[in-house]
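Every protein chain but one is kept in place in this view of the complex.
Per-chain numbering from 1; labels A and B assigned in written order.
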Amino acid sequence: MFDVITFYLFGGLAVVSAILVVTARNAVHSAIFLVTALLATAGIFLQLHAEFLFIVQVILYVGGIMVLFVFVIMLVNLDVAARQTQFNRMWPFALLLALIVSGQIYAVVHYAQKGISDPLFQVAAAPASALEPNSELIGQALFTQYMLPFEIASIMLLVAMIGAVVMAKRKV
Amino acid sequence: MVQGLYEFFKPHLLPLLYAVVIVAVLPLLAGYVVLLERKVMADMQARLGPMRVGPHGLLQPIADALKLLIKEDIIPESSDKWIFWMAPLLSVTAGMLAMAALPFGPVFQIAELNVGLLFILGISSMGIFGIVLGGWASNSHYSLLGAMRSSAQLVSYETAAGMAVVSAVILGGTLSTRGLVEIQAQKHIWFFFLAPIGFFLYLVASIAETNRAPFDMPEAESELVAGYMTEYSGFRWALYFLAEYTNMIVVASLATILFFGGWLRPFPNSSWANLFDYVPMLLMLLVGGYSLYRAPKQPVAIQKMVMVAVAGLCFVLALALALPQFASAGSLLASMKPGLHGAFWFLLKVGIYLYTFLWLRFTLPRYRFDQLMKLGWHFLIPVSIVNVFGVGIAVYLSRSTDEGGMGWSVAASVALTSVITLLAAAWLAKKGEHEPAPPATPESV
Partner (left out) sequence: MTDFLNSGFRKTDLNSDANIEQNVETTVLGADEIIINMGPQHPSTHGVLRVKLKLDGEKVVDSECIIGYLHRGVEKIAEHRTYQQFAPYVDRMDYVAAVSNGLGYCEAIEKLLGVEAPPRARVIRTILTELQRIASHLVWLGTHALDIGALTPIFYCFREREEILKIFEKYCGARLTTHAFRIGGLQYEAYDELEKDTERFCNDFEHKVDEYETLLTSNRIWLGRTKGIGVISGEQAIAIGATGPVIRASGIQWDIRKAAPYAAYDQYKFDIPTGKNGDTYDRYMVRMEEMRQSTRICLQAIQNIPTGPIMARVGKVLKPPPGEVYHAIEAPKGELGYYVVSDGTTQPYRVRIRPPSFVNLQAFDTMVKGHLVADVVAIIGTLDIVLGEVDR
């Protein structure tokens, strides 16, 4: 019962925030609504007992990436952005695409619940309590089974950082 | 139905009570930390500090809070009102939320999260939003600059703080804040003795995290701007101030939990150090006795009364701390001992940490912003990484051979790795010194 309430709460918050991200006029308002959407997603993670994902979502997405977004938005001249047209001419096409994708998601969820054995519709239910303690398991998996992807990811990040520093450094 | 509702809420009642206590007490506590700061500042500057409002200035925080509440609320005309309203709230919320995962005693904890440490770090990084949005909402170029600098500083030192925290987590093996203290109780030693360099790294990083001197360039008064707080007046400013002092209390509590055993006395659980159990009451008796001694020397009658009252309070606290100590084991009084003594030790350690913050603020000049960033990126982060290596190697070295370690003694492995880390730090410091100051380009006049 509690789970259902929190799911709808966080889920609703995420959906509403996401819509506001797109429709807000002011870019900084958009960024703040994106923060809310990400926090709501983190809440959903927490509700599924994936506490490591929850906290990493907060630290990395909200505390890192969104701060970066907000910085960049603030340094851009907002007056020009505010005077531009809100919605593109192609919005009916985008709406059609959104409806198709949501239809697909609905179909997958609906038929998975119905138990159809077609692998196309197989979605395993998230075992909510089977992953404790979450951080330890993730840590162990990262450093044993998934060591190579972990190292590759860190090298990618290093390359990105070096690239950013090189681009930002001025020619003296 | 009522019974069902009660059963539903029962496990949440005690945390709710703790939360209410924290939210109610924290602003008062932060206000008195401000008073403490002013008194300590005055002491170091050969003067007295607030003395008028209330005896010895004890009612000063209340007067300040009242003044700030009734001040006119000025909002810059072209600012974004919604964000202007929200930014201080974000900072305060982040600070208070971090308190949720902190155990202030053996029982006093709102939420026992098994990623409590990460939670606190994550919520602290959310506090950056309050600063950035506050600077932007002020619609002043200079507030924005100050906010950007402040948040850049926070982001840079977060990494170093996190790495320093990691060194304690390696020793503890758990991310849960209560678990870390319990491991320290099991090992009979505070993590400070096992990872001293980690503690000093965390000390420096936490000073930068809370924007305190010598890292307070973004909010210094003698700079071009007063930082992101310029346009805030009245109670909104008080909220930012509250957020800053709440952050100070949070980092102090975190350092206490990680490195100083939280609510544990020195050498916890070792029976040979049971003498330390008498320290709380003796300390209180000492302070009470000193207040009583100074009471007749006060010039004014009301100050005499206040000193006597303070002495009385100290004696009552000493009694409260002594009773569980001397009560027979197993009785109700004795069961209160961990709670009371724990609270005392925790507050004592947090107080000493805060006093160090204040001490450093009034002794050291300010770092220039580029020097600050250089210190963070070129010195603290590499040293903290080396420190993580060092602590890991120390743990490996000191593990007994049947667990896969080398079987060295704890002291030897800690000493060796600390020396290596210190050498690395010295090398980095020397390398940093030779970098020239920003070159002046004097043109001939």
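Methods note: a residue touches a chain if its C-beta (ideal position, glycine included) is under 8 Å from a C-beta of that chain, and two chains touch if they have at least 3 such contacts.
Everything quoted here is computed from the prediction, not taken from an experiment.
Every visible chain touched by the undisplayed chain in the complete complex is listed here: B. Checked against the hidden chain, the listed residues B:107, B:305 or B:364 yield one contact partner: B:364.
Note on the undisplayed chain: of the listed residues B:214, B:261 or B:376, the one touching it is B:214.
If you put the missing chain back, the residues of chain B touching it would be 41, 44-47, 140-142, 213-214, 216-217, 220-225, 361-371, 436-445.
The rule is simple: only the chains that are shown with their structure count from here on.
A straight line joining the Cα centres of chain A and chain B is 32 Å long.
For chain A in complex with chain B, the touching residues are 26, 28-29, 32, 35, 51-52, 54-56, 58-59, 62-64, 66-67, 70-71, 74, 132-135. Listed in rising order, the residues of chain B touching chain A in the complex are 80, 82-83, 86, 113-115, 118-119, 121-123, 125-126, 128-129, 132-133, 136, 144, 148, 151, 155, 175.
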